[in-house]
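And then chain A:
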Amino acid sequence: MSDASLPSPKPENTPGRTRPHWVDRFLGGWEVYRKNTIGRIGMALLVLFGLMAATSFIPQWVDPMYHPMTGVDPHISHSTGPSLRHWLGTDFIGRDIFSQLLAGARIAFMVGISSALISILFGTTIGMVAGYAGKRTDLILMRLADMIMVMPTLLVVLILSALFGQLNIWVIVLMIALFRWPGVARVIRSQTLSLRHRPFIEAARVTGASHLRIIFRHILPNVMPLALLYMTFRVTSAIIIEAALAFLGFGDPGTVSWGMMLQWVWKTGHMFQAPYWMLPPGICISLITMAFYMTGRAMDDVLDPRLREEETTP
Partner candidate 1 sequence: MGLKRFVLRRLVEIAVIFFVIMTVLFVLFRLAPGDPVSRMVDPSMTPEDARLLMESMGLDQPLWTQYLYYLKNVATGNMGISFHYGEPVIDILMNRLPNTILLFTTSIILSALLGVFLGKIAAWKRGQRTDTLMTIGALFCHTLFLPWLALMMIWFFAYRIGWFPITGMVSPDVWIDPGAGFAARTLDVLHHMALPLMTLILIHFGSYLLVMRSSMLDTLKDDYIITARAKGLDEKTIRDHHAAPNAALPVVTSVGLSLAFSINGGALTETVFTWPGIGRELVFSVSHSDYPLAQAAFLIIAIVVLVANLVVDVLYAYLDPRIRY
Partner candidate 2 sequence: MTRALLEVDNLSIGYQTAKGMAMAVDDVSFRVDRGGSLGLVGESGCGKTTIGMALMGLLAPNAKILSGQARFEGEDLTAVSDERMRQIRWRRISMIFQAAMNALNPVHRVQDQISEAIITHEPDLSSHAVAHRARSLFDLVKIPESRLQDYPHQFSGGMRQRVVIAMALACNPSLIIADEPTTALDVIVQNQILSAIGTFQKEMNLGMIFISHDLAVVADVCTHIGVMYAGCMVEYGSRQEVLDCPGHPYTRMLVGSLLTLSDQPADLSGIFVTNGENGVTAAGGCPLNLVCPDATVACRREQAGWVDLTDTHRVRCPYAGKGR
């Protein structure tokens, strides 16, 4: 499904070479996605936040006092409202709130996407193995998944941080990922189960392909769209959990996340007097959650009919 008006990205400029199949599918999907209003809004919001994250390095260059963690305005030592110098005001020790907000965007993306990626990697692999191997392996893996799904992630990470002390942001990312993969695994497993008996899998087996090869060469490309879709939902839950952790005081003290900002507002008792401090981080968390959710929903609409298509080229 190619659109003649779009430039075709040829890997090398050799005239005989055509675009890989997946590129066509991607571009085709993009066409459908573009028309979806919800998707557009979601994507617009994500771009906005992306910009925020990307520009989060700028304030410190302008003036060291704008550094989100360590930058303190020499003239201000308490929380002040929005002004020309500090667009959103300052926090309780005189740090600029706006640059904190930008840094928070960076952390949100980082935490969300890396945690989601790990979750997906884990969940997809386990889901595929469970669906493909069946019987005992499937049973054990799914029981494991059930047990993990029952556990409230936030509280588990809390307990772990009790044992291991203050946690580094990457450890938090990993732990969140370790508890969020079951959801993906279940979905991928059912998809794999339905694919397992399709003729092209049988054909591959007959030609002597090893199980590993079958899983990664044949099943993976077909479950990939579903995995990517669920990644968006994983991102939202990762961001929220990290924010909740930071809010409770268990985040990485070296990072400035939106949850951390809310913790400062709360713990320093500025809740009632400093709406300019309390509102922005909370709004951002909600908006980015909504943005990812909308993007996911739009992707869902795009991918739905395409889930039926099969990638059968070897």
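Assume contacts are C-beta pairs under 8 Å (C-beta built on N, C-alpha and C of every residue); 3 or more make two chains touch, one makes a residue touch a chain; residues count from 1.
Picked so that all candidates are chains of the complex that A comes from, given by their letters.
Since we're looking at a predicted model, the values are computed, not measured.
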Of 1 or 2, which one touches chain A within the complex? 1
For the complex, which residues does chain A have touching candidate 1? 147, 149-155, 158-165, 236, 240-241, 243-244, 247-250, 259, 262, 265-266, 271-272, 275, 278, 281-282, 285-287, 289-290, 293
